[in-house]
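Dropping the structure in here first, questions after.
Of the protein chains in this complex, all but one are displayed in their positions.
Letters A and B mark the chains in the order given here, with residues in each chain numbered from 1 onward.
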Amino acid sequence: MSRLAAALVYAVLGAVTFVVCFPLLWAISTSLKPKEEIFRWPPTLIPERVTLESYRELLFGGAVASAPGAGVPPSAFFVDWFVNSVIVSVGSTAISITVATLAAYSLTRFRFRGQRAVPYVAILGYMIPSVIFVFPMFLTMVALDLPDTLLSLILGYVCITLPFCLWLMWAFFRGVPIEIEEAALVDGATRLQVFRQIVLPMALPGIIAASIFSLIVSWNDYLFGRVFMNSMDKLPLTVGVMHFFDGTHVDWGLMMASSVLMTVPMAVLFGFMQRHLVAGFGAGAVKG
Amino acid sequence: MRFRLSDRQVGVLFMLPLLLAVALFLVWPIVEAVRLSFVRYNPLRPDDQPFVGLDNYLFVLEDPLFWESFRQALVWTGVSTVAQAAIGVGLALLLHQPLRGINAFRGLLLFPYIVPTVVIALNWRWLFNAEIGIVNHLLLSAGIISERVAWLSTPDMAMASAILLNVWKYTPFVVIVVLARLQTIPTELYDAARVDGAGALRRFRDITLPQLAEVLAVVVVFRTIWTFNKFEEIYLLTRGGPGTSTYNLALYAFDQAMANLRMGVGAASGVIMLALLLAGSLLYIRLTGFGREDRAA
């Protein structure tokens, strides 16, 4: 490739990257501004004075006891929301991955009646939008006496993450050669030993990829959280941060700082695991 | 002595959690949705759910707003999908170049995919605020526009902004998939073409594009189905407005159930969405030969 062409590619990529990343840069910039600078006109692109005040309020604001004359500000719950989001994303991912891995292994190594229907069911489930699920699932949670608990959200997210985890793991196991397992079985190992010691390590890249997408989907969900949860201290992040809009006022500093804090965990995870995601998986690897 | 399971029992045991989960999380909600679509259900009085036959479906099909939403969903889906595919392929080709530092670009350009919709929709509402948004400010001071653009206030612009958000967030999906496919095209094909004197454009047309065709078809079907049913992006950015100009079927269903207190009508529109989606998945299965054992592997 000529140097001119390379320079052109860099230029185009640079411009596109700037446009793509601008919302995040703006969020970071705003989150670092003191309150009086946020609404200044014309706006400043780079904060004139950098302050971590917004982050401090989000992360340590809960420690401040509220006086009898003042309500508890929403920012006091930020840490709760964060922990809730971690619990529900990890919880639902753990369930989806466990169920999907076991089933995908079984599907690719055994013969059953009706086996062929399973991938079809998976792909169909994979395509169904959560807006169709959300009310029936809510009524199911009511029947189980679970609304407004983190468990209800975990189960709700299984609903949207399980199908594509299953599909992904199924596709993955089809590509894993069966010979090593067979050799081990012939040598007298039990099926469970084979599964634990040979199959699971080989399936690890698939498990990692499916887990990340499952984590992202449950971390980012808004609709289930909105409908299922009520108590301020039990909300997931996506629903919680909407409370920084109080109808007549938005604390953009808090809003942007929480945007950054919400995005960072997934970005870090994604950064580490990017290799696993891009390589080797077709359309099945992503949900959106 | 440990209890030993037979091979067969292990196979069945491994399937059990899935069967339970599918029954509980897939079959049951759908059955429940179908049931709701045949009753009149005012959520304020949950004890009173008379069976009304096909009334809810008739209501939906006779409602001009449903058809308006349907048409708008087609525009929103069509433009978004084409733009995502075109930009996605372009970016993937650039990102496939063996250049120093390309991995950094890859990471950054895939980043929108992981940004929570809530975060990006709220940020966009501020960025694109006609009065106090930074985008209008930057464009004005750069002299690109001469008066403030009402990004979210006219039907056309609101639709364009919603599409822009969708393209911003989901083009990385196309990039991931196409990039994965590009990495599997044997380089010998290109070398041979170069020897034959084929230019870059011809190489793209004769080698890259045919190799990508299959995966692109899959991506387009997938993106079409998902985009058609998107809820959060539109709900959080425009709430379907101004007017009802950015409504799609998902918003229609949600608003019927919640704002209009017609849970049954909401469920009926959900079932209609489900039927459309089934048709879409059939198309997908036809396109890919998905599930045909002999062809796979």
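As a working rule, a contact is a pair of C-beta atoms (placed from the backbone, for glycine too) under 8 Å apart; a residue touches a chain by one contact, two chains touch by 3 or more.
The criterion applied here is as follows: contacts and distances are computed from a predicted model.
Colleague: According to its UniProt record, what is the protein name of the omitted chain, chosen from "Succinate dehydrogenase flavoprotein subunit", "Extracellular solute-binding protein", "Iron-sulfur cluster assembly scaffold protein IscU" or "Cytochrome bc1 complex cytochrome c subunit"?
Modeller: Its record in UniProt gives the absent chain the protein name "Extracellular solute-binding protein".
Colleague: From the listed residues A:V20, A:L168, A:L215 or A:M242, report the one that touches the chain absent from this view.
Modeller: Of the candidates A:V20, A:L168, A:L215 or A:M242, A:M242 is in touch with the missing chain.
Colleague: Would you mind spotting which of A:G91, A:P163, A:P236 or A:G253 touches the chain that isn't drawn?
Modeller: A:G91
Colleague: Pick from B:A130, B:I185 or B:I285: which residue touches the chain that isn't shown?
Modeller: B:A130
Colleague: Consider the whole complex, including the chain that is not shown, and state which of A:V142, A:L204 or A:V264 touches that chain.
Modeller: A:V142
Colleague: Of the listed residues A:L13, A:L58 or A:V99, which contacts the missing chain in the full complex?
Modeller: Final answer for the missing-chain contact: A:V99.
Colleague: May I ask you to list the residues on subunit B that touch the chain which is not drawn?
Modeller: 17, 20-21, 43-46, 129-132, 148, 150, 152-155, 158, 238-245, 257-261, 263
Colleague: Just checking the interface: what residues of subunit A touch the absent partner chain?
Modeller: 36, 39, 41, 66, 68-74, 87, 90-91, 94-95, 98-99, 138-139, 141-142, 144-145, 147-151, 154-155, 226-227, 230-234, 242-243, 245-250
Convention: only the chains that are shown with their structure count from here on.
Colleague: Express in whole angstrom the distance between the two chain centres, defined as the mean CA positions of subunit A and subunit B.
Modeller: 16
Colleague: Would you tell me which residues of subunit A are touching subunit B in their complex?
Modeller: Spelled out, the residues of subunit A in touch with subunit B are 1, 6, 9-10, 12-13, 16-17, 20-24, 26-27, 39, 41-43, 45, 95, 98-100, 102-103, 105-107, 109-110, 112, 116, 118-121, 123-125, 127-133, 135-137, 139-140, 155, 158-159, 162-163, 166, 174, 190-192, 195, 216, 219-220, 222-223, 237-239, 241-242, 245, 252, 255-256, 259, 262-263, 266-267, 270-271, 274, 277-283, 285-286, 288.
Colleague: Considering only the defined contacts, which subunit B positions touch subunit A in the complex?
Modeller: The touching residues are 4-5, 7-8, 10-12, 14-15, 17-18, 21-22, 24-26, 28-30, 32-33, 36, 91, 94-95, 97-99, 105-120, 122-124, 126-127, 132, 134, 137, 141, 168-170, 173, 176-177, 179-181, 183, 215, 218-219, 222, 225-226, 229-232, 236, 250, 253-254, 257, 263, 266-267, 270, 273-274, 277-278, 280-281, 284-285, 290-291, 293, 296-297.
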